[in-house]
Each structure stands twice: as structure tokens, then as C-alpha cells.
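Worksheet: the structure to be examined is printed underneath.
With one protein chain removed, the remaining protein chains of the complex are shown where they sit.
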């Protein structure tokens, strides 16, 4: 089947996440990157495009959206990998042209932008896919499947956490570009750690359990001197249906790189998973010994095998999980192009709804914390 | 040096914790168990005493306190290992006779009892030692020492948890004696999981960091059908001085046996420790690789070595940590008998203050949860 | 820089390793797969090529080598991913045309074939690269670097093992194609587990330590009923310079997927690494605490960082390690095309020498075992 013609907004120079998206798009060979508006100026963009072997470079996403829409061989989809505050405007430009959008998370930097984008998605026929990449890990798919099929029984407790340590020292004052924009409310939005990584923990908890957070009580802190956004957040969660949870996000916990961890307990069993060792899933049927399920190993279900590439014991990693989002995005795009309904085509892919959930989550965290951790509805 | 003559209240039949105290008292050979009021009736007590080779058996702790105080070779100390609601009365009986008390935790089942006991301790010349046994683990001693000496810098974050799974099913309705009294407010007090195990997590967090919890916001749940005490508790903590924390206690998390875990993060480094693997302490100086410190191994400090018995790589366990409390209790008793001040003699041993902290903790948890998790001062 | 035009021999249908090579070639975007002789018949080859979107399909590698050599836009390099007994003939066909060869391991199925291939490599100007892919793991690069820079001191002990469990039951009698050819001497060569996975352990031990195995004493077993090739092998190793080692390969050890593990000990320190958790490297400077080095984390050296793609804590896996071999093959090919010397261009890439070492290793294993584990020189 022919590869999907892809464009990219952002991701020039040494931007981390742009490179990740490009590798993810290549791994399963479903996309061909042919156009880009990679940087903030036409010159930089052209330089980056040339270095990456991308055929067509544009000075802005607006220019790109219009020009590509006018070509017979124009892009069918675009990846948006800019800082958060640019997501909404860029996505709207492509959606308006009927070009499918694959957008990095969180959705936007403000609730206002998010609502406008939600409307734009509703009015477009194109797909909007949000790369909540951790949902692409095979053992996360299996965990979701096991919860859905009742192997844990009624879910009671959800423990989610995403600690990092890279902002323990004030890196934003030492010229680290990543640290600068992620600690800047104007570019990141109202949430610091809650926006950047808390949203991943929240998304994963909901994805695996199939539950929705109804309300939360959050206590946000900015430990780094002079920092205006939270770099550590503690919160308690109440899920629809009675389950309860805790969520911790931190950028100031020395010894943690990207230790996203999810633990789910029901009245029949428990599951534990950590992103840093993603090929393992611990499962305890209550009253039986703990089992170490492995990707594509004994005990792997169709849900995880279908998104695995290589045998058990040969670890897949972050890039393969990310690639699964792209692979499924390709399936969805081809399905919609073939006449399928957007909702059906999306399958388990995170989209605008997951994005709005994330925005409400960030907003609730900030609102709750400002009210001394009062319970706040999402 | 001569062994200390010891009595015991409770601990007859197959009571779990009584046997633990007896082994702990034997390991370092500092005590001789010579008297007991082991059960609720004189007959059962006598049977248990005989089976255990204990010389003198009494029908009640009152009788025992008076009789032993009147003997030249009477007990010097007593271990109280009954259900929680008996602690206060038993302890007061021995303190009144000047007999040193080693009491299981939590302190009592009600705040009223606790305050009365606090007064009795103040009025006695005898020592009151509370067996917060996890403080006896060598790597916990080392962790406390490392925090105190500044190796973690200013403490910012404390993550404490103690999940179990034994009450996932309603064991209290199936004849399990342990489950019966631990889920009964009349015998356990107002706290369920928070009283039984949450207090351990709270105590350990304070012991290691040297910090005090000022207030907490708690959300308690009783997931087990028909259960009146919490079997799962989520809470956020605010420590004096600005550190923040989270604490989770649970008796309904399948796959967890006694997974007490403490993680402490400062601006210079982080520590992680788990009770199920107690000979290890993870230490990350910020910006350097994680180090696996082992009991009596390379990197062990005087604080841990002095309470270790055997070389690194030969694991010590729960009973040895418990024995260290007894060993230090023996030191403290001999010191006080030799004229030392009570406070000085106690050293790092947990006593009435730690017990009152625990009671205030339980009370605050219950109060906060009843107010929809409002911040509650301890 | 333009992508290298690549062909492939083998890898049609559902052959495992062909798919791996294709992903590995794509990840860093240095190759474009444009031609193939993917299966044993022209029809099957054409079907596979079409399914994979490969422009030109050939009925045999001979036909392909000649045809591509004659095109201006012919392939610059070829990946050979057939069963072992085809490697030599296919490689020689392309080397004869000056087309660079990237060949799966082990080198060939017989020593005779290996020697002929060695001669063909010597007579060609093209590169010959053997995909000993585990050498591409970042922490393996770091381990090699740390040994070379003296951080372990004089190497004394090497413990290498590669246990699997997939042949515990007689899968070859149950229609599993992988199991059929890997247990067939005609297609796999004289070594069973020693050829398929023992060679990986041997290669990795030598790659990391920089040492050569002088002699070995091997005890090979075929536990599977009716199996003619070894499915389990025990051996002791003597390295040049005085280091000693052990090596275990097994396909019949239940609970092991691909548990390739290397441990190296010198008089100043020790290293431990396992393929199933490849982002970690344990390092103990003698007399100091164990350190957990992570890929791209604190303590990562240039040797590992330069072959990493994403931040520490976001796991890379088997495919990324494999991709590094392809990425460096691309560098080497461009360097040679630019006039560089073949040896210089190869850098740390495994080539014909590593392949011959592997063949001598297999041969010595079989010879030694036939002589009741007599010491046998490689």
C-alpha cells in the first residue's frame, strides 16, 4: 500500500520531539515526509528541511497548509510538534484544508485555544490524532484489555505517577532551551509538571482502566527558586463509579528519569507497569503468585501481540510504542479516505476528546491547588 | 552483662505479634522472659506460659504488675502485645510500678486513652518504648543519617506507602482472627488501614527525614463490603519547613504483601527504600548515577553498621530489625538503671512522643476524611 | 545526504530477521530499499517485494547482483538475511560486483564456506559487515569503552550466557519453520545453540573486553529427543593474556526468552549487562557501591551517547541497537565511497574477522565436545 504523504510543523534544529515523531513515522514504513515548516523563520526551516532531505519547505504553517492543499501530490497528513502554544493555530490551519492532523500533546496551552480547536475538529472531515504515545506500548494495550475483560474485577484503586529529575537544578537559567519553554506559562500554559507529564499519567490511568476522573484535589508546588509553574504536584483522584486514586508528577525527584508508573487494583487482581521497563507487566490474580507477563511472551494477549514487532525478550522501547500511534494513524487515515466513519476509524487512538480531558485535568489541578486543594470537578 | 528480666502481656496462642516480640527479644540475648499474662483467661495464660517455658503465669496484667513489683527477682520490663484497646490500661499498670514498658503500636485505640497514657509516662520514672520496628532496619538508620548529614540537601518531597492485599476479600467474615479485630473499631480504634499500617509509613517518613507533618488532607475508603473502618487511604501531607508528601495505605491492593516503601527527595539527592528488600538503599546524588547501597556493604555508614550483625550479602530481615529495637531498649533500661536521664537513654528509640504523633496522625486522617479531605492540623 | 540504495536477499514471507533488518535500515533514514530477491522462487519473491513496496524484484541473488551492478541507479549495498547456508554464495555474488554486503550472522554454515568468503572479501573493494547487532547497544559501547579506559583494571573473569527456552519442547516437529532450519545441520551448520546464540555471547564477550579466546573446553548436549544439533552448551574459556571465562548457551531453559548476559570482572571493578534490560549497565568500582548506569543518563559516556537517540529513561531496544549497525554501515559505505581505507571506515563494526572468529568458535565447540571437552584452540 502506498505511503501516506506527511508534512511537519516544528521539529527543526535539535528539537527533541520532532526527531522522535520522524523516527516513529518511519519505523513501520507507512509515511513519507515530503513537506515541512520546521522552524520559526523561512531560512531556518529551509536549512532544517535540506538537512533532513525533505522536499518542500515553507516559511509558515499557514503558507504550507494552503500550498499543500492545492497540490495533487500535497500532504495527506501533518505532524505538529511545536511548543504547546502553537498547537491550536497550526492544527486549525490544516483541519480547515481537510488535512489530517497528528498533534503532540498536551492539546494546547489554554482552555480557550482548546475549545476553539475542538470546534475546528468538529467542523472538519479530517482526523485529529493526539500522540499520547504511552498508549502505544504493547503491555499497556494488554493491561487495558485485561481490565476490560474483567480480570481485575471491579476497579478500586489507581496509583499513577510520573517523576523526573531534570529540573532539580534551575536548568532554565542555564540556557537549556527545553527547560526554558517548559517552565514558561506563556508557551506551556498554566500547568508545569502537571501539563508536561501529569497529563501522561492521567491519560494512561484513564486509558487502561476505561474510567473517567470526576474530581481531584491537588497540591501543586514550585520548588525551583523563581519558578512560576509547578515542578511537583500531588493529587487525589475520584473516578466515576467509585474508584479512587493518587497521582504524582515531579520534575525535581533525583534518581528518576522518566519513571512513569501505573498501578491498578480491583477486587480480583492487580496490575503494575513502569515505562522504563515497558516490556514487563506484573499481574497478580488475588490469592495467587505474582506473574511477570512479557511482551510477546507466554501470557501475551492479542491486544499486545498485534502491536509488537519482534519476539519476547528482545526489548521494544519508546520509539516502537510511538510508532504504533503512527501506524494506527495510517490505518485510520486510509480507512477514512476509503469512506469509513471518523469515530470507527480512530479505534483506540487518542484524539480531541483525550486532548480536552487533558486540558480539563490541567485546569482542575491549577484551580484546585489555588483553592487549597479543594475537590474540583473536571 | 546480666539479661534483663522480661514479662509479656498478650501473645498467647497463635497471636502473630507476640511470637515476633519473643524472637526479637532473644536474638541479641539481652532479655530473659520469665513472666506472662498471655491470654484473656488464667487457664489459657497458664497453658501458653507452659508451652513457652515461661516460669510465672498470671491471670491478668494487673495481678502481674503488682506481684512482679513485689519480688526481688521480679521483671524489670514488660512487653505489651495485646490488641490496641488494651495497650493503655496495661502500660499504666506497669508504669505505676516503675516497670519499663515495651509496647506494640499503635499507642492506643482512642485519643483519650493516649492522653491518659502520656500522663502516666510523664509521672513514671520507667521507660516507655513503642516498637515502631521498621526504624530498626539498618538501611533506615543509614537513610536517616544521610538526610541529617545533608547528603540530600533541603528535603522537598516525601512519598510514603504501605500497601497490603490480605483484606481484598472479606476475611473478617471467614473466621480469620487477625482480620476480625483489625476491622473492629472497638478494638482497633478509629483508623483501619491508617491505624494499622499508615502509622508505620507516617512514622518512618518522620524518622528518616527528621521532619514533622503539620497538616494533611485525607480521603479514606472502606472498599470491603460491610466494613466500617478504612481499608484504603489516600492523603497529601504538608511538613513543617515546606516539604510536601503523599501517603498511601491499603489492605486491598492485590500483589502487595507488606510493601512499605519510602522515597525522599531533596535538592541534592534522592533515597528509595522498600521493606520487602530491606538490605538495599538506593541513593542518587543529583546528576550522578544511582547507587545501590547495601547493608554492611561498600558505602554503609556507622549508623547502619552499628545495628548490623552479619556481612553484606547475607540478608538480615524483619526479625533482626525488630531485635534492634529490643537491643537498644536493653541499653536504655540499663542506662536508666545506672542513673542516666530518660531522654538521653532513649536515643533514637521511638517512645511516647512517636506514639502521640501516631495517634494525632490517625485522628487527623479520620477528621480530614469526614470533612471531604479538608486540610487538618495534626 | 542522499540515502544509500539497498537490496535484500531473503526476508520474504514471514521470515523474522528480514523484517528486523528492514526496520533497522529505516530508523535512522540512511537507506532506501529498492531491490530484492526475497524468496526461493521468482513468484514468491515478486509477491513479497510488492507487499513491501520494493521497486525491483529478482528471481535469484545471482541475477540481482548482475542486474543491479549494471544500472546507474543500482543498489550500493545489499542485506543478506537468508538461512546460514546461503550466506557465503550470496555474499560472494555481490562482493564480486563491488556491492557492499551487510550479512546476518553467523557467517556461514561451514568452515569451508567461511574461508572462501574470507578470500572473496579480501579480493573485493566492497565492505563486508556482519550484523552482530548486540554490539550496537549503547551500554555495550559504554562497557567496551570503560574496559578500554582501564576502569575495570586487568580483566580476570568473563561470564557470558545466552539462555532461551523456545526449544524446550520439540517445536521442530510441530511445523515451526524457525525451529526446523535452526535444528537442521544442513542449513544451520555444525552448531545448534552454539551457532545460533553462543556466537552472540562469544562475540559480545570479545567486543567488550577487547580480548581473544585462545582455547575452550566445551560440553554440548542435545536434550530434545531426536535432535542432532546441540540445544544446550557449557564451556570454559581461556583468553589471551590470562583471563578466564565461562559461556552457557541454551534453547531449553524454561523462563528465559533472550537472556543474553555478560559479566566482566577485573582487579579494579566489575560490569554486568543483560540484553533484556539493555538500557542499564551495572558498574562496581571495587570497594565502592554498585552503580546503575543508564543510557543517556548520568554517567553515560560519549561512547554510549553517540549511539543513543532519545533521553535516558525512555527505553531504546533491540531495533535501535540493530539500527546503529546500519547507521554505522552507512557511514562506512559513504566513507569508502569517498576514498577512505576499508579498515578505517569500519571503525568498531563487526566484519569478516568477527565472522571468522565466530566460525572458529563454533568449530572449536563441536571439536572439543567430541573429544570429551578437551581444551581446543580456536
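All chains are identified by letter, namely A, B and C, in their written order; residue positions are counted from 1 within each chain.
The rule is simple: a residue touches a chain if its C-beta (ideal position, glycine included) is under 8 Å from a C-beta of that chain, and two chains touch if they have at least 3 such contacts.
As the structure is a computational prediction, the values presented were derived from the model and not from experiment.
Only one residue in the set C:207, C:282 or C:318 touches the chain that does not appear here, and it is C:282. For the chain left out of this panel, the touching residue among C:168, C:305 or C:367 is C:168.
Residue B:276 is the one among B:43, B:63 or B:276 that touches the chain not shown.
Hidden from this view is one chain, which touches subunit C at 156-157, 159, 165, 168-169, 217, 219, 221, 223, 232, 234-236, 238, 244-246, 248, 250, 252-256, 263, 265-270, 272, 282-287, 290, 372-373, 375.
Residues of subunit B that touch the chain left out of view are 1-3, 16, 19-20, 22-23, 26-29, 52-53, 164, 256-259, 275-279, 294, 297, 309-320.
Take subunit A: the residues that touch the chain left off the picture are 283-284, 287-294, 297-299.
Heads up, the rule we're going with is that only the chains that are shown with their structure count from here on.
Counting the residue numbers used at the interface between subunit A and subunit B, over half appear in both copies, so the two copies meet with largely the same residues. Put simply, subunit B has to spin 180° for its C-alpha atoms to lie on subunit C, with the angle rounded to a multiple of 5. Chain centres here are C-alpha means, and the one lying farthest from subunit C is B. Subunit C has its Cα centroid 35 Å from the Cα centroid of subunit A.
For this pair, subunit B with subunit C, the centres built from the Cα atoms lie 55 Å apart. Computed centre separation for the pair subunit A/subunit B is 43 angstrom, with centres defined by C-alpha atoms. Of all residues in subunit A, those that touch two or more other chains are 256.
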